[in-house]
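And now, chain A:
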Amino acid sequence: MSVSTLAVASPRRLQWIMAGGWSLRVGLVGFALIAVLALLAPWITPYDPTTLGLAEGLQPPSAAHWFGTDQLGRDILTRVLHAARTDLQIGTIGVIIPLIIGAALGLFAGYYTGWPDAILGRIVDVVTAFPFLVLVLAIVAMLGPGLTNFYIAITLVSWVAYARIVRGEALSARGRGYILAARSLGYGDIRIMFRHLLPNVMVPAFVFGMSDFVLDILAGASLGFFGLGVQPPTPEWGVMIAEGRNFIITAPWVVIFPGLAIIVTAFFVSLIGDSASDIVRRVHGS
Partner candidate 1 sequence: MARKEALEVDRLTVTFAREGRAVVRNVSFTIAPGEAFGLVGESGSGKSLTCRAILRLMPRGASIAGRIMYGGRDLLGLSDGEMQALRGSSIAMVFQDPLTALNPVLRVGDSIAQVIQAHGGLGRRAARTRAVEMMERVGIRDAGRRAAAYPHEFSGGMRQRIHIAMALAARPTLLLADEPTTALDVVVQAEILRLLDDLRRQDGMSLLLVSHDFRVVAGLCDRVGVMYAGELVEVGATQTVLRRPEHPYTIGLMNSLPEAVLGERLRAIPGSPPDPGLLPPGCAFAPRCELARDSCTAAPIAMAEAVRGHWARCIRRDQLDEMRRGLVMVGAAGA
Partner candidate 2 sequence: MLLVAEHLTRTYVHRRGWLQGTGAPGARGPVRPALADASLSLERGEAIGVVGESGSGKSTLARCLALLERPDTGRVLLEGVDLTRLGRRELRRSRRRIQVVFQDPYSSLNPRLTVGSALGEVLSVHDLVPRDQIPRRVETLLDQVGLPARAVGRYPSDFSGGQRQRICIARALAANPEVLIADEPVSALDVSIQAQILNLLADLRVRLRLSMIFISHDLYVVRYIAPKIAVMFGGRIVEVLPPGVPLEQARHPYTEALLAARSRLEPGWLARTGQLNAELAAALPATGCPFRARCPHASGVCEEIDPPLRDLGGGHAVACHHVP
């Protein structure tokens, strides 16, 4: 069905990366670095993340413990790196699944309008009437704590944001000349929606996804306060901060390092998101 038999002048992916400029490259490299560190965590960390009382609790950073130790004597560096595996997973899955579901529904609603749009609109209204965290908490409370239930809850709540974004873009794009041309060429609705409309409406959803990535990590932390998120002793940045909140004054490193991890990850992710619209503009014109 695709026409990949035709040669393209320059490889498309390469063209994109070139057009992204420094923000894209720094963002990609930074994120890749974190991902690699996370992947290799079990082999490169000096200690085990769950070993208790290796030393006295709350030791400041030293040669033996680069990031210091937390209140239970666990090595923070080890925990931060292991937590990266959990958090990157939370961010990724927490974005991809809602994005796919929300974008598909938004696309249908925006393309067909009429009653599909009306129904979607009502559902979106209901879900957004509740504050995001309250709803997530309620669902997790009903289903029970744990990562899987966390994902279910996030998906059930986050998809509406993507649906809204994609629906709005689709509504405005469906009237454009090339969509009319596609209809006149006898293309079916599915083809028009996915091959012609979708690529042109995805970018804002993608950019939102980048910030959603971080929001999901923070949501995990909030759930940690209530013991409804990742269960101890599994390390997770947000939970590490939540558990260390009593020691902010006395042993700030307990909170600083996981906090920095979130900030740095968010920074690289947002660089990628920022460059997305630039890329589209440079490669395809405005």
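Regarding candidate selection, all candidates are chains of the complex that A comes from, given by their letters.
Methods note: a contact is a pair of C-beta atoms (placed from the backbone, for glycine too) under 8 Å apart; a residue touches a chain by one contact, two chains touch by 3 or more; residues count from 1.
Predicted model only: the values in this text are computed from it and were never measured.
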TODO: Could you sort through 1 or 2 and say which touches chain A in this complex?
DONE: 2
Task: Complex contacts: residues of chain A adjacent to candidate 2 - done: 1, 3, 5-10, 176-178, 180-188, 191, 195-196, 199-200, 283-285
